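Below is a slice of the complex: some chains, not all, each in place.
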Amino acid sequence: MKVGIINVTGYAGAELARLLYLHPEAQVVSVTGRSAAGKALSQVFPHLWALDLTVTEDLGDVDFAFSALPHAASAEAVAPLVRRGLPVVDISADFRLTDATEYQRWYGVEHPAPELLPQAVYGLPELHRAAVRGARLVANPGCYPTGALLALAPAVRAGIIQPDVVIDAKSGVSGAGRTLGLVYHYAEANESASAYALDGHRHLPEIVQELARLWPGSPPPRVTFQPHLVPMTRGILTTCYAPLSDGLPAGEGAKAAVRELYEEAYRSEPFVRVAPEPPQTKHTWGNNLCLVYPTVDVRAGRLVVVSCIDNLVKGAAGQAIQNMNLMLGFAEAAGLDQLAVYP
Amino acid sequence: MKVGIINVTGYAGAELARLLYLHPEAQVVSVTGRSAAGKALSQVFPHLWALDLTVTEDLGDVDFAFSALPHAASAEAVAPLVRRGLPVVDISADFRLTDATEYQRWYGVEHPAPELLPQAVYGLPELHRAAVRGARLVANPGCYPTGALLALAPAVRAGIIQPDVVIDAKSGVSGAGRTLGLVYHYAEANESASAYALDGHRHLPEIVQELARLWPGSPPPRVTFQPHLVPMTRGILTTCYAPLSDGLPAGEGAKAAVRELYEEAYRSEPFVRVAPEPPQTKHTWGNNLCLVYPTVDVRAGRLVVVSCIDNLVKGAAGQAIQNMNLMLGFAEAAGLDQLAVYP
């Protein structure tokens, strides 16, 4: 199975290459990247020294493609591939929102290939596994939506919370990619935490879209999503808050009930674990797990759910491979069965 | 002015010593600490080399005392001093809650000196400056309550939010003190973020008590306070969320209105700044500022306020000195007029 990675020169691209190195069925045969074209991949990323690949401008002959391009550029590159039948996972935001108008509002450009939107599947396997299996074009979810939706979905489906949600997410710096910026300069980022995108982050409409699907019949939920930058390389810690509606026992019993609900919901999921203790992001370093810890603030009558992912794995490259595995009929965990590197 | 520090061997104690070194009126003449008694202070903390002090078991002859003991031990040590008229700032939690029953519920011990509670003043100068000025016993606020209350007070006072608040706080590791623990072991804490105290943190009743004072006539506000550990040494980033009630213009205008409200509220405060851009915790490294950034999530109709403090300064030792200055009639900023160390 010959696989290509479009734009291997960012962190998501590099992480795809790293993870696919252990994949039993798929082999990376082509990697592209504009600025680095002509260089050995190991020159761009010395940790990928064992991959004997040269970065090229154009994708060669492949059976499957991942795009790790930025939005807009990605849809442009991916559209012709999809049209000629190549199965594709797009890691960019281009095919996540079903509504091209909403896309334009948040991304500031006209959608380059709106006619493909109807066939794109939002690739969060825990919500849309069957659809991913039949898809040719999968939109890989954003890192924040992955952490937030896996934290909230069982509660929403079970109807135990009101559609009034606060999502407070803390991300490591690699989430911002490899592009340089003062805010990611070591001396300024280390030993510092900050909030950003206080006027609205692009992952908000994606979260709202998917929560609305889980709350059919209701008006769109009232969602505040606030991302923060914390001084670590990988990892997203998401804390979600929502007032309880009905259906849970009163008092302390609510905690056990919520926990049971989540365990039931994720019992057969290969990459979601309901953690027995509040998890650390580092428990997912380098692997595809999402750890979820649900509880109830009994005093305030609020659901509180914490989730942890590695933003570059379950939040990007790992989930993309999970989607590929589903699309191609491989074992869902193929190539992803590594334990986190800890400490 | 001869000052003593009871239990100088923790971070709050050491930070008191560091800051008072520059104080024009107060001079540290006595420092205590059980385990380190007999050692030179510079042996315990090499960065305090310039202070020629020996750690003793008992407080000597002083005009003013800070206690940096743990709760319960602090009240026991402080009570006799207060009774003989020595002015004291207690950095522990012992005199923060006005209700001894509530204290016992959260701290698991009977209050050692409940008869002193009526005269203790909650030492958040921005809320209780006049009372601090006249006090002999000041309870220095917790680090989290300091960040949360300064973020919320102007909005509560102005009546623009409903009494339904989520406070999501991210703290550096020094907040847990100098006592060893696996969760603060470098290899486990670095590159990792986690939530803790999901069953309720001891700073919650303190936050609720003070918010309730600001919302008189209402039932106690519904507050969820969730602390997190992030991999940095100093700093607390607090993000507060509350649904708007009335009194703000609709739409984008709400942002400017909220900003103006906060600027007005803090105009003459020496240690609170309404930041023009979302602040980093590192902008307060080593100094006594609280940076506040208020805005509105217009889509969700929610107030969002971010605040930054150095947990060891405005969250502990710096605020304690600010309180001492007020109690003794010194300039409020005496000894605290240093800029943050950045980067």
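For reference, chains read A and B in written order, and residue numbers begin at 1 within each chain.
FYI, contacts are C-beta pairs under 8 Å (C-beta built on N, C-alpha and C of every residue); 3 or more make two chains touch, one makes a residue touch a chain.
Computed from a predicted structure; not experimentally measured.
Engineer: Since every chain shares one sequence and 2 appear in place, tell me the total number of copies in the complex.
Structural biologist: Full complex, one repeated sequence, 4 copies overall.
The rule is simple: only the chains that are shown with their structure count from here on.
Engineer: Taking the mean of the C-alpha atoms as each chain's centre, how many Å separate chain A from chain B?
Structural biologist: Computed value for the inter-centroid distance: 37 Å.
Engineer: Quick check: in the complex, which residue numbers of chain B touch chain A?
Structural biologist: Residues 164, 166, 168, 170, 172, 187-188, 190-196, 198-200, 204, 222-224, 226, 228, 230-235, 237, 239, 241, 243, 278-282, 285, 293, 295, 297, 299-302, 304, 306, 308, 343.
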